[in-house]
Every structure is written in C-alpha cells, then in structure tokens.
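The structure is given below, and queries will be raised subsequently.
Shown here: the complex without one of its protein chains, the others still in place.
Chain nomenclature is as follows: A and B, assigned in order of appearance, with residue numbering initiated at 1 for each chain independently.
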Amino acid sequence: MTDSLHLWLIPIVPFAGFLVNGLVGRKLPRALVSAIALIATLIPFLQVANIWFHFSSISKPYVENLGSWIVGGAFHADFALQLDQLTMIMLLIITGVGFLIHVYSTGYMAHEDGYWRFFAYLNLFMFFMLTLVLAENFLLMFVGWEGVGLASYLLIGFYFLRDSAAQAGKKAFVVNRIGDFGFLLAMFLMISHFGSLSYHDVFAVVAQHPEWQGGFITVIALFLILGATGKSAQIPLYIWLPDAMEGPTPVSALIHAATMVTAGIYMVARTHAIFDRSPFALSTLAIIGAATAFFAATIGIVQTDIKRVLAYSTVSQLGYMVMALGVAAYSSALFHVLTHAFFKALLFLAAGSVIHAVSGEQDMRVMGGLWKKIPITFVTMTVGVVAISGIPPFAGFFSKDEILYQAFISPNGGKILWFVGLVTAFLTSFYMFRLWYMTFFGENRTPEAKHDDHSHGHSHGIHESPLVMTVPLMILAVLSAIGGFLGVPEGMWGHNEIGHFLGPILDPASRVVGEGPELALAGLSVLVGLAGWAMAHYFYYMKPELPAKLAQQFSAVHRLLENKYWIDEIYEGLIVTPLLLVSRYVLKGLIDTGIIDGAGMAAGGTAQGLGALVQRVQSGNIRSYAGWLAFGAAVLLVVTYFGFTAHFSVR
Amino acid sequence: MNTVPQIFRILPEVILTVTGVLIMLIEPVMPKSASRKSMGWLSVLGTLAALGASLWQYQLPVGTAYFGTIQTDAFSVFFHVLICSIVLVSLLAAISSAPREMDTLGEYFGLVVFGAVGMLFMTSAVELLVVFIGLEISSISTYILAAFRRKSAKGPEAGIKYLLLGSFATAFFLYGIAMLFGATGTTVISQIADRLGSSHLPLLAVAGLGMILIGIGFKVSAAPFQVWTPDVYEGSPSPVVGLMSTAPKAAAFAVLLRILYGALPTLHEYWVPLLWWLSALSMTVGNLGALRQRNVKRLLAYSSIAHAGYLLAAFTALSADGIAAASFYAVTYAAMNVGIFAVVSYAGGYDDRLTLIEDYRGLAYRAPVMGGAMAFFLMSLIGIPFTGGFFGKFYVFSAALHSGFLWLGIIGLLNSGIGAFYYLRLIAALYSKPSEAAPLNQIPRPSFALLLGVFLTVAATLILGIVPGRVLAMAKAGAATFYSVSASK
Partner (left out) sequence: MHLVLFFIFGGLCVAGALNLLLQRHPINSALSLIVVMSSLAVLYLLLGAEFLAAAQVIVYSGAIMVLFTFVIMLLNAGREDRTHGSKAAYALGFPGAAILVSLLAYIFLSNSRELGSAELGAYIVSTGDLSNVLFRDLLLPFEVTSVLILVAILGAVALARKEEN
C-alpha cells in the first residue's frame, strides 16, 4: 500500500469547520451552522471508516510526513502523522462517538444562545483531539494535548455569564496545566536523553539499550504519569472533572467521558516502552488507579446531581484503566477505553435527555417516575446502567472483568488491586442503580408534577427528546450492548480480538493459561454487580425512606462523602491560600508599596509642576526602592565575589 | 581588507538619527493648530527604512567598523530587526492613541526614534563605551517618555522614579565597565576575553561582572532589581510601556549575551549560578506579585518581570542553543507584549480610562477584534501551543534542561502554571458581561494605524507559534557567529 492515506485531512476538516463557524457563524442561520459542523465531523469519520476497511493492507506503522516543522536546538520535529492499531482504535472512537454527539447537540443546544460558538468550539476540540492521537512525535502530541485543554476550557466556560461555569473552566485549565507541566518536563528529559521526540526514534533508542532500567527512565515515566493524572482526572489532580460538569451536557459526554479524559491512558499506552522499563512507575500507576477508582466511587454514592454522579463514575472508571496500565495490561486498558466511550457517552447523553425533559433540572431528588414519560431515554439509559455495572453480556462486563483478571494475575500485590477493584465494582453498580431508581422510578417529584397532581399526571413540561437526540442514544445503546464482544477473553471461550489487534504494538501481557480462575473471578464480579443492584433496589425502590435514616445515623461518614473528603478545601487551604497570602502580604507589604501611598504623598495627589515633582522625589517609597536596590546589589556582589554560588549545586 | 564602507555598518542608526533630526526641524515650523500625527508617520517611515537597512545588512560580510567599536554580524542584525519592528508597532499604537491636540507629540516621536538609535547601538557595539552610551541614550529617552502624562499626578512621579533608580543602576553598570577595564586594560569585548586569561587581576573582573549584572538586571527588571517596574508601568502612557517593556529589554539582553558569552565566558562558573538565581527569583516574584493585582498595567508589569525570568533561564545553558533560545524568546515576548500594550493603549486611551481588570469586562463585545486580539496575546503569554509564547518557553526550558538544570525547569514550569491563573482572569473579564457603568462606551473605533499594528503583532505571534523555523534559524545563526568567538577560547 503506497498510496497516501491523506491523514492530514482528518484533523484539518474539523479545523476548517471551526474557522467557518467561528469567523462567520454569528451571521449564519442555525441550520447552516449545524450542517457545517456535522459535515466537518462526518468527513473525518467516513475517511477513518474507509481506512478501517482496508486497514489490513496498510503497512503499519504508516507515517505521513507533512514537512519539517522546527529544525534547531538539540532536536528537530516534523509535522508528521502516524497511523497504527492504537491510533486506529482512538480514531474510531473519536470520530464515531464524536459524530453522534455532534448530531445530538444540534437538538440539545437548539435553544441556546451562542449556538455557532458552541459548534465552533466543538469542532476545534475535534481538531486538537485528532491531532493528539495522530501525532508521530511528542511535540505534536503535546500541541493536541494542550489544545484539547484549551477547547475544554472554552466549552466548560460556555455559559460564561454564570460565574460558577467561568470558575470551573478556569479550575480545569489550571489543574490541567500542572499535568502539562509534567508532560513538558518529560519531553525535555527525552530530548536530552534520547535526542529526539519522534516516537520511532525514542522507542528505537530505548530498545537499543536494554540496560536502561529505572533511573532516569523512572523519572521520565513519573513525569508522564503526572501528565496523565492531570488529563485523565486521577488522584491527585482529579478535582477539575466534577466541576467541569458546568459545561453543556454534550460536552461532558464528548470531552469528559469519551475522548479527552482518555488521552492520558492513550499517552501511557503509547509510551509503554518506557513504562515497561520502570516497575516503580508501573506500581505507582496501579496504586493511583486503584485508589482513584475506589475513592471516586465512594463519593459517587452520595451525590444528588445526576451529572456529578456520572462525573465521579467517570473518574472511577478511568481509575480502572490506569490500574490496567499499571499491571502492564495495556490492551485491556484500551479495551475499557473503547467500551467506556460507548456506555459513558450513552449515559451522559441520556442524562442530558432527562435534563432536557425536566427543563434543565439536574437534581435527582426532584426527578423520579420518569420512565413512562420518556421511554426511549429510559430504555437506552438502562442499557448504559447495566453495561457500566458489569452485568453480562453488556459491554462493560467484558472489559472491566478483563482488567480485574489482569490485576489478579499480576505479581506484586495484584490480589489487593483486584480486591479494591471488586469492591469498586460493587459500589459502581450500587450508585448507578441508585441513579436509575431515583430518576426513573418512585413518585414523580418534579415541581410541575406536584402541581398537576390532580389532572392525573398530565404534565406539560416533561417530554421525550426529539429524534436527533434519541437516535444517537439508540445507536450508542446498541454499541454498549454488544461492544463487549469485540474482546471476549480466551478464558471465556472468546478470541480477544481487540487484544490480538493491538498486540503488535502493545505486546499484550502474558496470559496465564487456564480457564479456572478467570471464569470463577468473572462469576464473582457478576455476583457483586448484582448485589449492588439488589442493594440499590432495596434502598431506593422498596424502602426509599431508608437512605435518609442511614445518612442520619452515620452522619459523620455521610458528611465526609458529601463534601468529597474536603479535598477541594484542603487544596485550597494548602496551596491556593498560601500563594495568595504570599502575593498579598509579603510581596505587597515589603516591595510593592503602590504608587501613591508613600509618606507625604497624599496632599500632592493632583498638584502639578516642579513643586509636585520635588514632593514626589521626597516621598518615602522611592527611598525604599533605592534601599531595596542597594540591598539586592550588595547581596549579588557578595555572592559573586566570594563565589559561594560556584559551590552551590543548582543542577 | 575591510571593503565595506564603514557607514554601512551603522546605516540603520544613521537613518533613524536623520529621521529624529528631521522631526526636530520640521515640527517647530508646522502651523500651531496642525496635528503632530504627521510626525508620527514620518517616524514610521524612518523606522521602516531602518528596518529595511537592517535586513539589508544581513548580506554584509561580518566585520567591524570605526576602529573595532561596532560589529555587524547575524547577532546584531537579528536584534536590529527586532528592535526596529518593536519601535514600528509602538509608533503605530502611539499614533492611534495619543490625543490629536497633544502639544508635545512631536517631541514624543523624536524621543522614540532617538531612543531606538541608542538601542541599536547597544546591540551592534562590541566596545563597552559604545554600549554604555547606547544604554544611556535609550534610558534617558525612556525616562522622559515615562513622564509624558503630565496632567496625571502619576506621570511625573513615574518619570522621576525611573530616572533616579535607573541612574543608580546605570552607575553600577559604568563601575562594572571600569573594573573590567582595570582588570584587562581594554574595553573591547573580544580583547577582554583574550586578556582575561593572562590578567593578574581576575577577581577584579569578577567584581565587574557582578556590577554589570546589577545594571542590566535593573534594565530588564529582573528580581531583586524589579521594584520600580509596577509603578513606572502604571504611571507611563500605555504605548510607551509597550515600547519600554520590550525594546530596551531586548537590547539589554543582547548586551548581556555579548558581555557574558563574548567577554567573560571563562568566568561562567561565577555567572551561571547567579543567573540561575536571578531567573528563578524573577519568575517567582513576578508571578506571585501578579496574582493579586487588580490593575491591568501593574499585572502586566509583574508578568514582564516573570518573563524576564524565563528568558534569563536560557542564559544558563552555556551553549549556542541557549543563546538562540534567549534571542528567540526575546522576539516572541516582544511580539506579544507590544501587541497587548497596543490593545491596552487603544482601550484605555492615552490617559488610562480603564485601569482595573473589572473595567475590561466585556471589551470583547464592545470591540470584538481588539478584545479577541488581547485574548490571543494573553494565551500566548500563558504559553498555549500554536502561539509564539509556547515555543519561546519550550526552547528556553529545553535549553536549560539540556544543560542539566532540572530544578530550574521545574520552577519555571510551575511558575508558568501559576501564570495561567492571572492571565485567565483577564481573559475571563474580556468575555464576561459588561458592567453597567462601563467606561467602555467611550471607546472609539480602532484606527487604521492600530489595526495595522495589532495585525502585525498577531501575525508575528502566530507565525512564531506555527512555523518558527525561520526565525529560529536566524536566531541560531546569530548565536553561531557569536558563539564561535567564545568557543574558540
């Protein structure tokens, strides 16, 4: 296969959509805006699908070099794109799910102001996300990496007139910057140790030096982990994701569930050659993943905002993926990325449909009994809930179970990881069915419904969503139902297609032969999932008054969970406040005394001419400044002359 | 051997001097009622000619003139082009924002043009006395320009503060030169490097190095010599701030590079750790100081301190890459800072209608192009990919890390994380709902000069972010011709 695949078209087309909608969208009719946005997403999807159909005939990795980008410094970087199996999977997810979400958005956002702006940003996001996965070097990947952060910032802050949205956008951006900082440092270290940022060169160099174990490889890997925890919302940088729910729901589905947050997983899988050399980094990943999965699940139990529950479940599911990476089961992680993209996008979109139906309400406590009113949403969401809860044969079961199994067979405390994962599976099933029951069953607690109680529940407000919204739901529901069969493990009489597909690049972890433990473990996790369901059924269907009582009884625990372990407050107190205090008091008080507050200055505020000038010269603060200068100069000279610094190790 | 006429080596400087003299001659005979903006266009023409002359100098063979006091090489021409471009854009910003009836407008443009002459001499000089006189020309013209808002109480105060503290720092610089002369018996940069090895007073040279660092540290507002920056920026007219936060700094950085790498490479054990500390301190002080600022110009003043810190980080690299990274960063920083001050002088006007961040609320709706441009410059200051700011930081820290300064890289990147915080506050204000009492309503339509200036800077920032190759190659060429001098030692 020597024909050019024209990979560059894949990201460029959405970018063109962004330009058109961003520059002239304000003046175009809505129909045209959505047509442009949809076409700009459909074309890449069709192209990706086309590549997929003759994928086997392409020699992999296929690299497309569009020209030299920067030549200089200790390295050079090209505008180069690469296609291999890993990229292929990501491309299918991004363009496929992305297109569905674009379709859905045309319905969901139909009545919003700034319609054109929304689609422009959405297309911009697609551009950066596709750049991220198509890049052939770390620099270009980083461009996409920062770019999706930027697009996410714009979209979270979409309702910018709402103060909380602007705040959430900023928080997401700043927290992500910390992650980016890790990625950048890792890149700099790669430049200085490997002399290149191209995947091919870096991995070739690593492969040539089997003696590199740990050491600086671990440092690079740890910085990469910092990057991944930022983007994929893991401990300690997960705090931005729940707040990111301030954005419109399709954004949550696309960016904060299906695509952007998996960038961290993709990045680690892409650099697995580095991670394979550092057992310490891998263990760190596994611990971070397991801890995040459990921790986020416990918070999810008590949340009452439907989107926040989903947000915490996303953090928790990402934790599973990171844990899989940590036990070097890279293809299992990717498998979960795939199924998760299906069912979590589905759940978010269905939640959006629910919110749409009850006119923007997000609090589950004032929903209830909706299943008759919005049947399509109900059915599709049910598929999603069952899928995430790990009940066979839905998608989530296979991928999650694969991860648990890989954790179980991994040496070094794998059993503990497995157990944490199992408990998390129980919690997941519990809070997802809790959401399901609170939203769709029981009495209808929406304010309008109470009002219309006498007219036999004939409420005007609650309505099923239009077709443009329900059709994507149905497609995603089908995918969530059957998506798991792509990777039925051999232990369960399957062929693990996805594992074999990714095998050539991800080198699947060696599999313990024998069906015994895998089947038994699978059975156990199914049981756990069902138990979660049963408990939710008991608490939120049969005895709905019970949770409140329990919350009272265990008020300490409940408060702890409800306030998310006060992590935000702790961060605020430990990091943000001290910084601001330093900025305010130390710097302001000592150095920056401001322009008109020196001694004897107030009277001369408006005086002019020489008198005012003289007065100003005499003002106290110019002397302070001179004092500072003299002191700084003295310190610098002493340090220079006595050469103290030559002995300080600053490297 | 030197077949190039000497005057060609200082052609841009000569052109600008002639322009300044022309302004001084024409302005007094103009009718009293006529606007002096035509003088602005005259200086734009002169600057364009100087820019052309600088570009033309690229094809001159490397060489010195006037008894070895001036040298044209890729390094000096690089900075010539940079400074002429900065002056060009800030002239455009001044033309569009200065009041039509301002009576000192002619002097304003004259001072800008003469100041530029000084900066150009700073970058092409290879003899410390010429460097010093260039520094004085550029400094004194900026002191005066800083005091140009005479109607506001802050204007003269800014000027006087700048003058007094600046002279204090200049004295250090001069003393440093004297000490270097004392140690080596010469003020020619290459000879200093030659004689330093055999000097029997090497420690005198070390003290001179410290003195020079203090003087330059003040000029580029590196911590701990940054105290004057916020006050002076606040009190000066915005177009002047745009100029003085970039062009004299770029020239001062060029001088520092020449002295450190050209004259004192053998003392690097002394100055590398010093620059490490100056850089780390400047970044931290700048970013922390900006966090709580409510006044936009003070915020940008602190941001400029932080950026001086980023730039100094490249100095530690001790390689041609480090010099190239520093030069490149000077370009990107200049593009985005001159641009943002062009927008600030448009929105705030000459007399600072808008001062606080809250005053900028909704600017992007009132003036979409200008607001969008400002948001773009802020993103570049943050360092988002596809803007010049990203690549600037990237090269700088990649150079520093390449030389093994991991902690400097960590401090720098953490700082750029903090930086995002306050820049975002400003971006958010631009795009939030306009406040009721908005002084925004007085904002005029952007004039042609302003649109041109902003367009040029946006384009430059974008080009530096997407296809930096050319500029980087030029920066590397500058670093190479110049680094070979010290590498041969």
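One rule holds in what follows: a contact is a pair of C-beta atoms (placed from the backbone, for glycine too) under 8 Å apart; a residue touches a chain by one contact, two chains touch by 3 or more.
Predicted, not measured: the structure shown is a model, and the values here were computed from it.
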Exercise for the section: Kindly state which of the options B:V117, B:L180 or B:I443 is in contact with the chain not pictured. Expected result: B:V117
Practice task
Just name the one of B:S141, B:S279 or B:S403 that touches the chain not displayed here.
Solution key: B:S141
Handout entry: Residue touching the undisplayed chain, where the options are B:I133, B:L164, B:V369 or B:I463
Key = B:I133
Exercise for the section: Touching the absent chain in the whole complex: find that residue among B:L164, B:L203 or B:A480. Expected result: B:L203
Exercise for the section: Tell me where the left-out chain touches chain A, residue by residue. Expected result: 590, 598-600, 608, 610, 614, 618-621, 623-635, 637-638, 641
Exercise for the section: Just the residue numbers, please: which parts of chain B touch the chain that's not shown? Expected result: 10, 17, 20-21, 24, 66-67, 69-70, 103-104, 107-108, 110-111, 114-115, 117-118, 121, 127, 129-130, 132-134, 136-137, 140-141, 143-144, 147-148, 150-151, 159, 182, 200-201, 203-204, 207
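Here, only the chains that are shown with their structure count from here on.
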Practice task
Enumerate the contact residues on chain A facing chain B in the complex.
Solution key: 68-74, 139, 142-143, 146-147, 150, 157, 160-161, 166, 169-170, 173-174, 177-178, 180-181, 184-185, 187-189, 191-192, 579-580, 582-584, 587-588, 591-592, 594-596, 604-608, 612-613, 616-617, 619, 621-622, 624-626, 628-629, 631-633, 635-637, 639-641, 643, 645-646, 648, 650-651
Exercise for the section: Name, in rising order, each residue of chain B that touches chain A in their complex. Expected result: 150-151, 153-154, 156-158, 160-161, 164-165, 168-169, 172, 203, 206-207, 209-211, 213-214, 217-218, 224-225, 227-228, 230-231, 234-235, 269-274, 276-277, 285, 288-292, 298, 321, 324-325, 379, 384-386, 390-391, 394-395, 397-399, 401-410, 413-414, 416-418, 420-421, 424-425, 428, 431-433, 467-469, 472-473, 476
